[in-house]
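What follows is one structure encoded as structure tokens, with my remarks underneath.
Omission of a single protein chain aside, the complex is shown with its protein chains in their original locations.
== chain A ==
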Amino acid sequence: MRKYLLKRVFYMILTLFLVATITFFLMKLMPGTPYSNQQKMTAQQIQIMNEQYGLNKPMWLQYLIYLGGMLHGDFGVSFQFSNQPVSYLIASRIGASAQLGFQAMIFGVVLGIIIGAVAAVHRNTWVDTLCTILSIIGKSVPNFVLAVLLQFYIALKLGWFPIADWGGFSYTVLPTIALGVGPLAETARFIRTGMVDVLNSDYIELAKAKGLSRYGIVYHHALRNSLIPLVTLIGPYTVALMTGSMVIENIFSIPGIGEQFVKSILTNDYPTIMGVTMLFSAGLVAVILITDIIYGIIDPRIRLSGSGD
């Protein structure tokens, strides 16, 4: 187990190093400068600015300087937000995104499991059809459409929740629902398929023959076994949601990190591009590792060992 973990951590670091390297050089290939007033600056002025920001140095040297800084926890200073350290920008923006993503995930997965289970138990009845239709709608309607509808009807017309802004739990309700419908539909479909398979298997027949209650069968045997593959799905999904959704954050005017990723690329804000990319990748590799470990724990068929067997 220890050997396995060490090996995995080594690969994680290697992955992050590769992500940093590839992103760094790809980003330097983008045309333009990080100066928002570039259009009005002459070539000479841009050169002077490049000297100030160390952007005239050879690319390999810039790369080494960046890596060196990163190892010391220094992600540089943003260009868009003049003088603002990237670490501060991320720290001040990630909270809202993470909270929203986490809530959406809980909302989506819990409700998804319930709907999926209900559909599986009542498979091939109108309940199943209804659940399937709902999950197809949930999967195919883009979350921003739902967000706009929720905002208009629930917030503006009915006044039940704030239209936008970020101030307390009530502000998170509508964005959570909008963001959570995706994982909800996904989970419901997943659970339904898994449970239908399990419910048709021999050991369920055996359980029935033993006279176990319907609830006992569904809860202890069918649902638990179908939850295992869900773990693989939830991990990366959680990272994706917690690192922010540009569209939902924009619709509900939430100070999250989602938009920064896109905006930093469009504005050639090199330090922010790197900072946000590293955050996403670190989150993803960490979650993948955790998922694998959890997998080993909940499913005894999977053995965690580094012996290569």
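Definition applied: contacts are C-beta pairs under 8 Å (C-beta built on N, C-alpha and C of every residue); 3 or more make two chains touch, one makes a residue touch a chain; residues count from 1.
Convention: contacts and distances are computed from a predicted model.
You can't see one chain of this complex, but its UniProt record names it "Oligopeptide-binding protein", from the set "3-isopropylmalate dehydratase large subunit", "Thiolase domain-containing protein", "Bifunctional protein PyrR" or "Oligopeptide-binding protein". Across the entire complex, the residue among A:Leu67, A:Val141 or A:Val173 in touch with the chain not shown is A:Val173. Considering the full assembly, A:Phe252 is the residue among A:Phe75, A:Tyr237, A:Phe252 or A:Phe280 that touches the omitted chain.
Residue A:Val148 is the one among A:Met27, A:Val148, A:Leu212 or A:Leu233 that touches the chain not shown. Touching residues on chain A toward the chain that is not drawn are 30-33, 35-45, 48-49, 51-53, 80-84, 88-89, 92-93, 148, 151-152, 155-156, 159-171, 173, 250-255, 259, 266-268.
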